[in-house]
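Missing here is one protein chain; the remaining ones are kept as they sit in the complex.
And now, chain A:
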Amino acid sequence: MSVLANPQLWFATLAMATPLALPAIGGTFSERSGVVNIAMEGIMLIGAFFAVAFSYWTNSAWLGLLFGMLMGGVISAIFAWAAIRLAADQVVLGMAVNIFAAGLTAFLLDTVFGFNGTPANTPSLPTVHLPWLKSMPFLSGVFNDQSVLVYIMIVIVIVSHWFLFYTRLGLRIRSVGENPLAADTAGLSVSRLRYTGVIIGGLLSALGGAYLSIGILHSFDVNMTNGRGYIALAAMIFGKWTPFGAFGASLLFGFATALGIALQSFNVSSNLLGMLPYVLTILALAGLVGRSTPPAADGIPYEQHR
């Protein structure tokens, strides 16, 4: 029980949930607009690499973040164009983006930065210290000295929920994901709304990748996302395609991972403890969560008839 009362565990939970929640919410935007997106892993890698590269070149982590997100947006715009304009199979396309991004970032790391990797003096994003939390040592231990992106992530969770469910544009994005024909008949541009959904998704996924490279570290490593984009995919489905759901599922994954690390001091095999997040997910899917139903038109290209 002392493990659970340790603020470090909850600090790690939040830190590990961040790079899952951002792409999971990104995927939610994409799929709510009707485009199946399994490309979060690749877009995260792109975001992570270019965030570091531009941080180094501009000597500003914030500019690096901006350019990293921008490159994620560019890749997802190409993805969106092929998915929407060319009506390509979105799952196949997503795999293509993932493999391409893994190859491209490894290739650029070697050719641009050489075998020593990204320079050690690359700037990284600041952490946030709230002095007024001092009187509450537990909360201070959980929230203080987190990367600024953790706070930005929490804001994004709330804003995304508001945007998707309480704004006109959010309603329209959801409507083309459920019934594009009806939306089209009502005069909405299905393809424009889908571009919007996919590109917002790309920006958020790239932000999640940048968190890994310039948020908690200040370097890029080959395949540094290490499957987080796929876990985010699971978190998105687990969270039933809602921002709060995705955030909750990401917290669960983050908690299970953090717990596994915390329990290692008790001399339990790290390989066995590493199974914890995955076992929890399966149990949750089998017992608690029940059926998760995707948006009705998710993955079906919409062909406009004139």
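We adopt the following convention: a contact is a pair of C-beta atoms (placed from the backbone, for glycine too) under 8 Å apart; a residue touches a chain by one contact, two chains touch by 3 or more; residues count from 1.
To be clear about the criterion, contacts and distances are computed from a predicted model.
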Identity of the absent chain, which is to be given by its UniProt protein name, from "Sporulation inhibitor KipI", "Hydrogenase expression/formation protein HypD", "NADH-quinone oxidoreductase subunit K" or "ABC transporter permease": "ABC transporter permease"
Residue of A:Val52, A:Leu233, A:Leu251 or A:Ala297 touching the missing chain in the full complex: A:Leu233
Contact with the hidden chain (one of A:Leu86, A:Met136, A:Val159 or A:Leu181): A:Leu86
Residue numbers in chain A that touch the chain omitted from display: 38, 82, 86-89, 91-93, 95-104, 106-107, 110-111, 222, 227, 230, 233-234, 237-238, 269, 271-272, 274-275, 278-279, 281-282, 285-286, 290-292, 306
